[in-house]
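In this view, the complex is presented without one of its protein chains, the others remaining in place.
Labels run A, B, C, D and E following the written order; every chain starts at residue 1.
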Amino acid sequence: MRPSKRAPDELRAVTLERAVARYAEGSCLVSFGNTRVLCTATLEERGPPWLRGSGKGWVTAEYAMLPRATHERTRREVNSGKPSGRTQEIQRLIGRSLRAVTNLPALGERQITIDCDVIQADGGTRTASITGAWVALHDCLAWMRSRSIISVDPLRDHVAAVSCGLYKGQPVLDLDYAEDSAAETDANFVLTAKGGIVEVQGTAEGEPFSEAQFTELLGLAKAGIAQLVELQRQVIA
Amino acid sequence: MRPSKRAPDELRAVTLERAVARYAEGSCLVSFGNTRVLCTATLEERGPPWLRGSGKGWVTAEYAMLPRATHERTRREVNSGKPSGRTQEIQRLIGRSLRAVTNLPALGERQITIDCDVIQADGGTRTASITGAWVALHDCLAWMRSRSIISVDPLRDHVAAVSCGLYKGQPVLDLDYAEDSAAETDANFVLTAKGGIVEVQGTAEGEPFSEAQFTELLGLAKAGIAQLVELQRQVIA
Amino acid sequence: MRPSKRAPDELRAVTLERAVARYAEGSCLVSFGNTRVLCTATLEERGPPWLRGSGKGWVTAEYAMLPRATHERTRREVNSGKPSGRTQEIQRLIGRSLRAVTNLPALGERQITIDCDVIQADGGTRTASITGAWVALHDCLAWMRSRSIISVDPLRDHVAAVSCGLYKGQPVLDLDYAEDSAAETDANFVLTAKGGIVEVQGTAEGEPFSEAQFTELLGLAKAGIAQLVELQRQVIA
Amino acid sequence: MRPSKRAPDELRAVTLERAVARYAEGSCLVSFGNTRVLCTATLEERGPPWLRGSGKGWVTAEYAMLPRATHERTRREVNSGKPSGRTQEIQRLIGRSLRAVTNLPALGERQITIDCDVIQADGGTRTASITGAWVALHDCLAWMRSRSIISVDPLRDHVAAVSCGLYKGQPVLDLDYAEDSAAETDANFVLTAKGGIVEVQGTAEGEPFSEAQFTELLGLAKAGIAQLVELQRQVIA
Amino acid sequence: MRPSKRAPDELRAVTLERAVARYAEGSCLVSFGNTRVLCTATLEERGPPWLRGSGKGWVTAEYAMLPRATHERTRREVNSGKPSGRTQEIQRLIGRSLRAVTNLPALGERQITIDCDVIQADGGTRTASITGAWVALHDCLAWMRSRSIISVDPLRDHVAAVSCGLYKGQPVLDLDYAEDSAAETDANFVLTAKGGIVEVQGTAEGEPFSEAQFTELLGLAKAGIAQLVELQRQVIA
Partner (left out) sequence: MRPSKRAPDELRAVTLERAVARYAEGSCLVSFGNTRVLCTATLEERGPPWLRGSGKGWVTAEYAMLPRATHERTRREVNSGKPSGRTQEIQRLIGRSLRAVTNLPALGERQITIDCDVIQADGGTRTASITGAWVALHDCLAWMRSRSIISVDPLRDHVAAVSCGLYKGQPVLDLDYAEDSAAETDANFVLTAKGGIVEVQGTAEGEPFSEAQFTELLGLAKAGIAQLVELQRQVIA
């Protein structure tokens, strides 16, 4: 029995709220249960220096947590001079996931930065961020098309993400904080609407896991991400 | 005529929403028009080292802005190793303002940290932060009393803040971003419900201003802060 | 009775010594009693990048304290990677004060940096810095005119500064360290020779103060700054 | 055809040389073709502060590259104040992999740090590091047993790692730099001798990949890691 | 002919002014011609952690230059997070030189920090610093003896320093900035009153120099330092 009483293959209540930031070109407040992340998209006319002359654009992401998003207050990273290893790992994952479904030449030599700021954290902040960031990116691109900055939609597919894990030996979908802390294995999956795998990361916290267990987790993820993509479709409709 | 069409002595629409952060001991989402700040209060059983043995507690504040709170995206301060001078100035002001109305010995040797994170910025973020931080602090203290951590209420008074300025030569109350950028003089006032001055800061951006002008600005601030205090009273009732 | 035996409206002995730094374009060693600050002016032909093409110049300031300027040795800020919040606040105040009396377009696209290094600190270092910095700036501008770098004097007025405070309930002028540590309210005033207010900052350390008290402090400051401006006049004559 | 002429399921020439660092408690110079990593193990009698009183030990890793390990010289990270995100990600992966096969309570409250310094880099530095680090850790533990610091061997299994990828659509084992730069999908596998999965990371650089492709990569990795474990067995025999 | 018209073996005008810093336990303003350095000594009852329990004290030094001590303004090091290599090299040299003539056990477990702040720089700031720092240290120790903090004088000898160099092929004593910039070889000597060598550093800027030339430089230094020591004797008398 999961602490949240959910069925093993049951997502938390997921909501995607668009246009929540007055000044951003696209934005989405995503909730996976008590996890809430504000995703904003910013268009910058200049891409990074190393893309100059390539004719291609870039999509990147930054990630941070408000200090009291968590049960215990977390120190602000500003005092340490650089994002932590965990923060950098997450923001690179978000950026790679979005680029995997974006036609970068169609963007032109521009950069879109997606800021994912965690307002409240109850596990799964990176997967919620990817799922919400896609909506913010979509809206930013729509904003660009409505102003004829681009003529073709650079989005090639949906992308969404979810975590799975072995909790008391049982494969379960969409771990919340209580489950995540106790899980023996923790895996994050980033998939497209068409079912392609963009990223998979699986880590044994204690005992190594088997190939069969890994396949079960992937199965849960595919079903969960299909629901997340359906929600994205509804909200942009 | 103000860009916002407000009368010279008219505040923006102000709202104070309590209990918006699930894990914090007190919280308040404050809006001054399009400016929105999330204030959370965290109780820590250990005060700063230099208070040890003094029998007194401490109230401190941290302040930050989400990158896309603003019209143009602002770079995260995390990469520069330390909060900017402006950030430090603001967080010290918020902390001093709250301590001015708190009976620190009544807290015991504990620290309360108020995090003020600007979700959206349209001018007046420091004054909105102080006004909302008071509510978060109030709720944190109520939480402590309900658990018998303290027996006496350490709050001695309300504190709230507002900016005033000379805009096209006219003294006006509660500057928004458009007014703030164009104002010749910009002043911030932090007052108590009883009318005491906790902090006043006035800066001539161009021409120096006169004592008479300064007195007019203070008059506007007193009237505006009386309204803010009334709102604080209603929301905690 | 003040610890220094001064009358409530009495400045400390103030001296302004010009041309104390052999290589600087202007310099002034200012003393307010035991507080001593070396102010040097440096002309740089290139202004900051954000002014390029504007036709305007810039005046900026940096401030620091020698480690043993104080009763107890202070750690050098060099090891912390950035000036402290207090240092940044002070250097921004000095810069703003000087720019308020400078005709920036008359400077051309050049920058003058005033370095204020506290040799000995007995309270009031920021107000002494502003008062001495004006002399260093004046001499740098005279140096420029004597070399025909500029043809018009960009200085529009004098600027000087003094602190006031409530010490044992009594408004007093020009706080030294002993008074400053014990004052209930501490205020800094930056005024021009013509009596305009450039900056006012008042802070209640404990109890809030009243409007009447603040008016008294401003009155003391006006009289004190008139004397400081007279000294500036004599020294540049 | 692979640039290196290897068969799709063929490892590069792998060597493990023990006892290469005179002062370290254990060491191994590992080569995967032209990739060479020096792994040294250091025993510290004090574990990290957060383990104090837990009765458990800790194994951690640090990773760096010599500036001219690479085709182009890489700037030293020392000037940037913190290891890069990539460096942190790799050193956390190495540490987790080793802890997964170590009985931490059997270590006592001690820490073993494995330093992995890349002398020459031709792709696969993180997988070579893990494979060599296991040998350095093994020798450090043997050193401890020979001095009766511990009585039981804390090693529960071998651990080794290899990368696989889709190169021109073909699943291949143990990517060198030329293949890695051109691969569409890149995956790292960390497995135990018993076949358990400790970590799996797969990333689509361009097109998403399918579940079937991923299963093929895992199959290659299992065969490759069986050979690496066999080499570890021979070298410690 | 030297730019300064001095004879090859002629020091600049040297002055040592004691008790120039009101709050320091010892202080000396040293001038070597236009080079001026303020040296202050601070007694701290706690030595560095690594000396705890050793029964010995420590003497250390810090060195910095005011930004406009030089012909061109120098950026403050505060923004770079750490003293430059040159600064660290100089402050370690000053500390070593002073410790070479101090009986550290006689100090007890205390630390004396000598701050050498260059007010004006015209070459030879490190040698002036050492020469003046000895006076500040002497006065700090006298202050300690007068308060019975120590009973025995820990100073075993004088120490002073001077630079020499090959200028247009000619060995000369006490280089000023103009000579230093053009010298082919630059050497610094730190000697005691008894003639012992504490430190010698010689660097060929262009052509290597010969042993005979080096011996000539050392001869000049011995004569110059004898004069500096005589000045120290007079000033403390």
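Annotations for the structure displayed:
Everything below uses one rule, namely that a residue touches a chain if its C-beta (ideal position, glycine included) is under 8 Å from a C-beta of that chain, and two chains touch if they have at least 3 such contacts.
This is a predicted model, so every value here is computed, not measured.
Looking at the complex as a whole, the chain kept out of the display touches D, E. Only one residue from D:T15, D:N34 or D:S210 touches the chain missing from this view: D:N34. Residue-wise, the contact with the chain that is not shown comes from E:T192, picked out of E:S27, E:T60, E:T192 or E:Q232. In the complete assembly, the contact with the undisplayed chain comes from D:T113, out of D:T15, D:T113, D:S210 or D:Q227.
Among D:R73, D:R147 or D:K194, only D:R73 touches the chain that is left out of the view. Within the whole complex, the absent chain has one touching residue among E:W58, E:W134, E:Y177 or E:F209, and that is E:F209. Across the interface with the omitted chain, chain D contributes residues 21-24, 27, 34, 38, 40, 42, 44, 62, 64, 66-71, 73, 76-83, 113, 115, 117, 119-120.
By the touch rule set out above, chain E reaches the unshown chain at residues 80-85, 88-89, 92, 96, 100, 191-192, 194-204, 206-211, 214, 218.
One rule holds for everything that comes next: only the chains that are shown with their structure count from here on.
Comparing each chain's Cα centroid with the centroid of every protein Cα atom identifies chain B as the most central.
Listed options A-D, B-C or A-B contain a single repeat of the C-E interface, assigned here to A-B, on the basis that more than half of the contact pairs agree by residue number. One simple way to say how far apart two chains are is to compare their mean CA positions; for chain D and chain E this gives 51 Å. Within chain B, contacts with two or more other chains are made by residues 80-83.
Pairs of chains that satisfy the touch definition comprise A-B, A-D, B-C, C-E.
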